[in-house]
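Apart from one protein chain that is not included, each protein chain of the complex appears where it belongs.
Going in written order, the chains are labelled A, B and C, and every chain counts its residues from 1.
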Amino acid sequence: MSVQDMRDFETLARNELSAAAYGYYAGGSFDEQTLADNEAAFGRRTLRTRGSADVAEVDTSTTMLGMRVAASIGFAPVALQGLAHESGEVVPARVAARANVVYCLSTLSSRSIESVGAEGGGTNWFQLYVFRDRRLTEELVARAVLSGYRAIVLTVDLPVVGKREREILDPLLLQSRLGNIGDLEGSDFRSGVGKTIDPSLSWDDLAWVRSLSTLPLVLKGILHPLDAAMAVEHGVDGLVVSNHGGRQLDRVLASIDALAPIVDVVDGRAEVYLDGGIRAGTDVVTALALGARAVFIGRPYVFALAAGGEPSVTLCFDILLRQLREAMALSGARTIEELAADMVLDH
Amino acid sequence: MSVQDMRDFETLARNELSAAAYGYYAGGSFDEQTLADNEAAFGRRTLRTRGSADVAEVDTSTTMLGMRVAASIGFAPVALQGLAHESGEVVPARVAARANVVYCLSTLSSRSIESVGAEGGGTNWFQLYVFRDRRLTEELVARAVLSGYRAIVLTVDLPVVGKREREILDPLLLQSRLGNIGDLEGSDFRSGVGKTIDPSLSWDDLAWVRSLSTLPLVLKGILHPLDAAMAVEHGVDGLVVSNHGGRQLDRVLASIDALAPIVDVVDGRAEVYLDGGIRAGTDVVTALALGARAVFIGRPYVFALAAGGEPSVTLCFDILLRQLREAMALSGARTIEELAADMVLDH
Amino acid sequence: MSVQDMRDFETLARNELSAAAYGYYAGGSFDEQTLADNEAAFGRRTLRTRGSADVAEVDTSTTMLGMRVAASIGFAPVALQGLAHESGEVVPARVAARANVVYCLSTLSSRSIESVGAEGGGTNWFQLYVFRDRRLTEELVARAVLSGYRAIVLTVDLPVVGKREREILDPLLLQSRLGNIGDLEGSDFRSGVGKTIDPSLSWDDLAWVRSLSTLPLVLKGILHPLDAAMAVEHGVDGLVVSNHGGRQLDRVLASIDALAPIVDVVDGRAEVYLDGGIRAGTDVVTALALGARAVFIGRPYVFALAAGGEPSVTLCFDILLRQLREAMALSGARTIEELAADMVLDH
Partner (left out) sequence: MSVQDMRDFETLARNELSAAAYGYYAGGSFDEQTLADNEAAFGRRTLRTRGSADVAEVDTSTTMLGMRVAASIGFAPVALQGLAHESGEVVPARVAARANVVYCLSTLSSRSIESVGAEGGGTNWFQLYVFRDRRLTEELVARAVLSGYRAIVLTVDLPVVGKREREILDPLLLQSRLGNIGDLEGSDFRSGVGKTIDPSLSWDDLAWVRSLSTLPLVLKGILHPLDAAMAVEHGVDGLVVSNHGGRQLDRVLASIDALAPIVDVVDGRAEVYLDGGIRAGTDVVTALALGARAVFIGRPYVFALAAGGEPSVTLCFDILLRQLREAMALSGARTIEELAADMVLDH
């Protein structure tokens, strides 16, 4: 099978992964309506491209929280990458560093903050859950700082864990693979995470999280403009518009459907990112045109990791970057700033 | 087969029920377009959830007509539950009482007002048809009062009985199972009910129905805002937005499509409930966010009753309650009052 | 096969008719997109019914051009009914007369104006094409007057005949069956009709058509509000909103999609009727609620004619009338005047 685009890695990965591991990555909650809609919502939009611009040179670079990155494409935090490859999160972090784009490590990673930190050339961010054990939370942030991570990405959409019918992982298998936080309580991953993560997290706790380091703070899991406004008022540096890859509450709106009103309300006071459903260069162009500063990819790079390790992750990213460059050229955009909201029509 | 959600009970019930009984419960009128749309209309909406609230404790309780209930979920009146289980309406009434939620008994029940009333811990309501024989109507209300029922739910959308092609019940079988009103005239259930229920019921009769007891009065079967306004002007205490489960006129709008304009026009002067198409916690959240005070479930609990009696009805309700709690937590809502209309987008 | 609704007659007819005759009746032009949309457009609407009216008595009667008829349902002109039954147009005219509703005879009928006129109890209308031979046109009107027809229905949407791929009629067979106008020129029905009917018909000719009799004049084939306005200014008594059953230009809008703007512009100055896609009582209710004074059925009664002659045509009409009565009762409408536009929602 020759790889034509990012989606092809899923087919390849399915042959490599156990049913449990494939189900863990591929699945979403309940009827998987949101999971499907994340992709479908891009397809409901069309692009109204510009022409007649000199696109001999196309520049995909931008800054994210002050960091210059080669492209508006980052690697989203995905838990337990050791299920996909023995070198787990280390490999994609290395690919991201080489490409000079952001890699965001999950708290629930298979490999430790330190071993992944050793790979990153200043391109690592750290995704944080607030645990019932606040001291554990503090330690995680301190370790991320020491390991050179450049931002804290606080996930706010997992007070409880959504019901995912395809998630049938052996709890023993999982606990042995958690690189940062030791064994989870409980009989399975879902209830273990549920018992560990603090469901009482609220706006009042943000100041405390911020006080744990001098790193910029990003909130991940924002869908409602009122939450975006609250976040900005609490001084966050960035927001990730995300529905957790359709893995939490089914029937929430698609990420791209949530983006524009949030960009409006934020009004430049924080950076707005998006994850969920990015499968091609035109998806990236759509999100950037509607005001995202960058997008994050998740499942595709994990499937590439499972399919062929480092070369596949590199290929996966390169395909998307090349598609982004082509889509920008064919949109008449030399820079990502030239991608304007009037290029996207919503039918 | 392991039960994952409420819909699974239908598959189990189909194996237990005769074709006639299954068809009676499962079917709708004509092309069953409204029957299907009751569920599909929920799927046309997405949820735009809030985050960052302390949802360590989620409270699903509310009051209905002044009664404190554990959840905004009641049991809708469904006729002839003896076709599903020998202890007919008695079992679900017992489950509802134990859960402290409303059970609404159908006039056309298999078991009598008194035997079901003996089960309810003050959580029973009584659904009433106005019969051509007004004395029979008076007696039914009097019996409901004596048996401790807490509200009269007058159904107004059955002046004639809709044509249901899957309804092939043996009339003799049916008549022997009616617990409250004795034998129906006519050769089959449809024509029997048609000959018994008074099609001339109108607004002028409401005062008479109200005079039959001091119980609160709820009208069931309202779809048009003008009827809701009339009902409020006639002093009703509650309304059920309902299309009779898609069993009366096919092609009427889905219940959830009818809700918001009725909530607007009622403007807090009466309680507004909804039945039709509730199959998951996100459906409940949607209806409550759009202004319903509570929802009623119908077919799912009757299929559970047929599938496994009391334990299955308990499980069916527990699944929905747990889903409601999870959906509230993932919506950032600690109480049902925090479910706001801006959380629901209609595409 | 037991007949449940009007659509069932098509299945029965298909077994009785030659492929050529079935194709002639069933087919539409080109891709048959308009043919399908005539029905589908009703399904895109839902009914928001009223309740709590005294519907013990439902009255389906109305007046059409001053004639009191038992129902707002007429028989549309369909050509060549001799292909369906040896007593061609005579049978449905008799059924209509007995039911006291309008039967509209096609110019291109198999049986003559006189033989059909002998059946009608004052319920016949005559559909007219203007021929290149104006004298032939004058004679037709004169014969209709003498035979007791009560209105002239001038078809204006057939300046040329649309391309219908399922129309494969043997021209000789057809010519022998035309009851009113003798042999057509040309090698097939389509080109024969095309050579006979005058494509130069325009507004200027209306006064002449009107001068041919004292009968009320109805224009059939109106889709655009500007044409409706012109028609009213030219003093017509009625309009039929129609796309010729999807048999002329494919991709024109569905009849029911055209209705409301035309009702608006006519503003009571003429009666507005509709044909196209009527298959159930809810379709009739929809059209009447949106302002049609009556609807006409076409294919269903011709299929009934082919399936079983007079008893089937009677049954076909009775099914629809019973459905109309039930749909009115379940809409809370005692008379057709009570069917209001706010009962129809367009999604």
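The rule is simple: a residue touches a chain if its C-beta (ideal position, glycine included) is under 8 Å from a C-beta of that chain, and two chains touch if they have at least 3 such contacts.
Small disclaimer: the values here were computed from a predicted structure and weren't measured.
Engineer: With touch as defined up top, name the shown chains that contact the chain not shown.
Structural biologist: So, spelled out: the chain left out of view touches A, C.
Engineer: Out of C:27, C:43, C:121 or C:159, point to the residue that touches the absent chain in the complete complex.
Structural biologist: Considering all chains, including the one not shown, the answer is C:159.
Engineer: Hey, which of A:50, A:166 or A:269 is the one touching the hidden chain?
Structural biologist: Of all options in A:50, A:166 or A:269, contact with the hidden chain holds for A:50.
Engineer: Mind listing the chain C residues that contact the chain we can't see here?
Structural biologist: Chain C touches the missing chain through residues 30, 33-34, 37, 156-157, 159-160, 162-163, 165, 198-203, 219, 221-224, 226-227, 230-231, 248-254, 257-258.
Engineer: Quickly run down the residues of chain A that touch the omitted chain.
Structural biologist: Chain A touches the missing chain through residues 4-5, 42-43, 45-56, 280, 282, 323, 326-327, 329-332, 342-343, 345.
Here is the rule we go by: only the chains that are shown with their structure count from here on.
Engineer: Spell out the chains that contact chain B while also contacting chain C.
Structural biologist: Per touch definition, common to chain B and chain C: zero chains.
Engineer: Do chain A and chain B, two copies of one chain sequence, contact each other through the same residue numbers, with over half in common, or through different ones?
Structural biologist: different
Engineer: Roughly how far is chain A from chain B, going centre to centre by Cα mean, in whole Å?
Structural biologist: Taking the mean C-alpha position of each chain, the two centres sit 43 Å apart.
Engineer: Between chain A and chain C, what's the gap in Å when you average each chain's C-alpha atoms?
Structural biologist: Going by mean C-alpha positions, chain A sits 60 Å from chain C.
Engineer: Two or more other chains touching the same residue: where does that happen in chain C?
Structural biologist: Within chain C, no residue contacts more than one other chain.
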